[in-house]
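Encoded as structure tokens, here's the structure I'll be asking about.
The complex appears here without one of its protein chains, the remainder shown in place.
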Amino acid sequence: MKSNLRARIAAEFLGSAFLVAAVVGSGIMAERLAGGNAALALLANTIATGAALVALILAFGPVSGAHLNPVVSFADALEGGLAWSQMLPYAAAQIFGGICGTFAAHAMFGLPLVSLSRHIRSGPAQYLSEFIATFGLLCVIWGCSRTRSSAVPFAVGSYITAAYWFTASTSFANPAVTIARCLSDTFAGIRPADVPLFIVAQFAGGIAATVLFRWLIPSLPSRAKDVVVPHGAEG
Amino acid sequence: MKSNLRARIAAEFLGSAFLVAAVVGSGIMAERLAGGNAALALLANTIATGAALVALILAFGPVSGAHLNPVVSFADALEGGLAWSQMLPYAAAQIFGGICGTFAAHAMFGLPLVSLSRHIRSGPAQYLSEFIATFGLLCVIWGCSRTRSSAVPFAVGSYITAAYWFTASTSFANPAVTIARCLSDTFAGIRPADVPLFIVAQFAGGIAATVLFRWLIPSLPSRAKDVVVPHGAEG
Amino acid sequence: MKSNLRARIAAEFLGSAFLVAAVVGSGIMAERLAGGNAALALLANTIATGAALVALILAFGPVSGAHLNPVVSFADALEGGLAWSQMLPYAAAQIFGGICGTFAAHAMFGLPLVSLSRHIRSGPAQYLSEFIATFGLLCVIWGCSRTRSSAVPFAVGSYITAAYWFTASTSFANPAVTIARCLSDTFAGIRPADVPLFIVAQFAGGIAATVLFRWLIPSLPSRAKDVVVPHGAEG
Partner (left out) sequence: MKSNLRARIAAEFLGSAFLVAAVVGSGIMAERLAGGNAALALLANTIATGAALVALILAFGPVSGAHLNPVVSFADALEGGLAWSQMLPYAAAQIFGGICGTFAAHAMFGLPLVSLSRHIRSGPAQYLSEFIATFGLLCVIWGCSRTRSSAVPFAVGSYITAAYWFTASTSFANPAVTIARCLSDTFAGIRPADVPLFIVAQFAGGIAATVLFRWLIPSLPSRAKDVVVPHGAEG
């Protein structure tokens, strides 16, 4: 029996909220403490984000699959895993959860709940970075799904840990997180004007990886219902 | 056959002592070496704490479950895992173990065994941080328990690694550890006057997560006896 | 049924491209942010590389084995795992993939696609470092293959994380990566003139470890087809 949809939506909401709280909150803490050293601040931000992903996918994955990312839900629907009728509720929960995560981070650090970011992230190099970052993320997810590996949470956490550093955009790779981060004028922020092209690049990268893996692993759609991790069995 | 209670209490005592020794000791070492860079000191403190949690839950979990935290024991008793009659011995072992951990850290670094902390940690932002930190910790524990995953030690270690950075309080999330840390006027300390509200916020967060997961995963109580990790089988 | 060769070659190409993009890209980001502190830059570079290896071996391993390294493919062919007829396509995909990885990293950071490195890495200490680094890498791979452990991606990622620091050459340990890195005049670069002896040392170290493990574990060749991780089963 599948988990009921409400429980799954709640899990996507909570997981996305914690994910964004981790990204934004650790960015605030890191910038406050790092004394101006950007590498040290990003390193702390990276370690917190990667570790949060491991914990959150392990915790919420068994309920909802722990997509926590509209590109992942969309790609999974493309492969027949997530029903299209659930695609919108999933994405809405992720986006709304992400925004609440920004609120939570700001509240924990005594900041106004919302502050529009002035951090400019634009230009072809940034968009290419987001395309590659999300392409890689979906490669990792589809590649690991083949073995139904219990290692997926570690694969995703490790991938994002690396991608924070090897892309020029620090690898947002997630439209819900991107939207949530434009509401925070802190270390992890992104100027609202730069959000739309980030999201376009993210979907393009995710779809490209999904098409590629359909050819690489023809039997892939049979496992799409277990993305990111097997979930939904009651008991 | 269950491990006898004495062995389980000893495991909770030892695990909590090592956990606090790791938190307090690594804080002392980090502050001594970091040359005034607080981000670097917290990063070392974080990595040591997260790694210690992985090792300690793996080591002591098979004996006592490795709660190492009165909120976890209380929540587990709420769900019918830990017998209420064992709740107090567990909590006492955790608190007394934590205090001995502070003593051990101080002794190893050549400091007086006890020194009351003057590190102020008060205000709504701090209490909200502790509420969210402990809420998240119990989400991770209950979420992972569903799959009896051998990944729980890694989930908890990863979660605390992240939460050190994304909460303004550096995520104590544990009343026994909080009490032990007020006895150390070092990097990881907390002023005794701030302890009570930290503990209130921690219990509130833990109970909220437990109630939530009872709804998210109705079959959860059947696995409560295996929290944090399966334990107690002799052999 | 084995994965068809085209899919496996594509996986080696993609995996090697992402590996080099991670090495070169994180080096660029780290150097830009580190404010001249070489230890901090190398630490970020290390964490990104180790984490990328974990993710990439988990993702591409089930398709092609995730050799991502001509020395690994050669050693595996020596042991009867990889057919000799596939050795050249594997190596070509790794080298060409690596070069494209350098291009991708440069494009993401807004640099010219190619810039010959002027980073001198020569002398006996450097070659000895590469011999030992690759010797150790193959020890780890052959040692783990015995138990068909799902831990191999973590073993390789951990090994390279350590070897970045314990060898004087920062452990290239991979001819495809070495070639790709000579095309980047950035943090991770190597002067083209130094490449040939690096590659000689890498093959020597890899062959030495393979010969040693044939004696240590006589039954090893029977598992060579599952190196680095089991792969090729369709389904």
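As written, the chain order gives the labels A, B and C, with residue 1 at the start of each chain.
Note that in this section a residue touches a chain if its C-beta (ideal position, glycine included) is under 8 Å from a C-beta of that chain, and two chains touch if they have at least 3 such contacts.
In this text the structure is predicted, and so the values were computed from the model without any measurement.
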item: Which displayed chains the hidden chain touches across the whole complex; value: B, C
item: Among B:L88, B:A107 or B:A193, residue touching the chain not depicted; value: B:A107
item: Sole contact to the chain not displayed, among B:L5, B:A34, B:L113 or B:L197; value: B:A34
item: Selected from C:G110, C:G143 or C:P230 as touching the chain missing from the view; value: C:G143
item: Chain B residues that touch the omitted chain in the full complex; value: 7, 10-11, 14, 18, 21-26, 29-30, 33-35, 37, 40-41, 43-45, 47-49, 51-52, 54-56, 58-63, 104-105, 107-110, 150, 153-154, 157, 234-235
item: Contact set of chain C toward the excluded chain (per top definition); value: 37-40, 42-43, 46-47, 50, 123, 125, 128-129, 132, 136, 139-140, 142-144, 146-147, 149-152, 154-159, 161-169, 212, 215-219
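Note that in this section only the chains that are shown with their structure count from here on.
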item: Graph class of chain-chain contacts, one of line, ring, star, complete, other; value: line
item: From chain C, the most remote chain by mean C-alpha position; value: B
item: Inter-centroid spacing, chain C versus chain A (mean Cα positions, whole Å); value: 27
item: Geometric centre distance via CA averages, chain C-chain B, whole Å; value: 39
item: Residues of chain A engaged with two or more neighbouring chains; value: 37, 40, 43, 47, 150, 154
